[in-house]
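A protein chain is absent from this complex, but the other protein chains hold their places.
Let's look at chain A:
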Amino acid sequence: VLHTTRPLHTTQQSLAPVPPLPEKGGEVRHGFIPEEFFQFLYPKTGVTGPYMLGTGLLLYLLSKEIYVVNHETAAAACILTVIVYAIKKFGPDVAAFADKLNEEKMASALAMKNDTIQTLQTAIEEEKKEQWRAEGHNYLFDAKRNNVAMLLEANYRERLLTVYNEVKKRLDYQVALQNLKRQKEQDHMIQWVEKNVVQSITPQQQKESIAKCILDLKALSKSAHATV
């Protein structure tokens, strides 16, 4: 259950980025006394104060037998001598080795970080390129739309032509039909008229017409003779 009345993420995140580790630790003098102790006594007793305190304390412990000197003291002295000598001799080498290990760890971590950053950068570049490519799709769609429009137009025109041809054929048929009818009527009528006229010419009329023609011809020949 999330109480949304409580405001979330109002402050700057305090853990990121993580502050780097301090370079050196607190100062320690003689291996086991922190430097702050010397600084604490400096205003009142100067530089030798803590050493006087240490000497006095040591003498007090020894004289009052709070620190007992027995066989263990000899053993502790020898062991401490060896340890101090070893540290003084091999200390810097060990420190350098440890520092090298640390450096390698840091370098590998840093390399990983840089590699990741690089990969992400290339991914960003690729993404930008993809976006640029997606813009080109507009042109592709325009071309396709033009294609489709052209196809539609061509189809429409084809059909228009078909319609025109069909209508023309039908009209031509009607025209040819009418012409044929008229021609047939004309022929039939001419034939009928000729037949009737030939029938109506009786032999009597034929003789009369022939006699008339001969008279006409004679008259004509007389006039022709005259002109010549």
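Simple rule for what comes next: contacts are C-beta pairs under 8 Å (C-beta built on N, C-alpha and C of every residue); 3 or more make two chains touch, one makes a residue touch a chain; residues count from 1.
Here is the rule we go by: contacts and distances are computed from a predicted model.
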"ATP synthase F(0) complex subunit f, mitochondrial", "Proteasome subunit beta", "Transcription factor IIIB 50 kDa subunit" or "Aspartate aminotransferase" - which is the UniProt name of the missing chain: "ATP synthase F(0) complex subunit f, mitochondrial"
Selected residue (touches chain absent from view) among A:5, A:70 or A:202: A:70
Residue of A:87, A:152, A:190 or A:210 in touch with the missing chain, whole complex considered: A:87
Residue, one of A:22, A:43, A:136 or A:203, that touches the chain absent here: A:22
Residues belonging to chain A that touch the chain removed from view: 21-28, 31-32, 34, 66-68, 70, 87, 91, 95, 99, 102
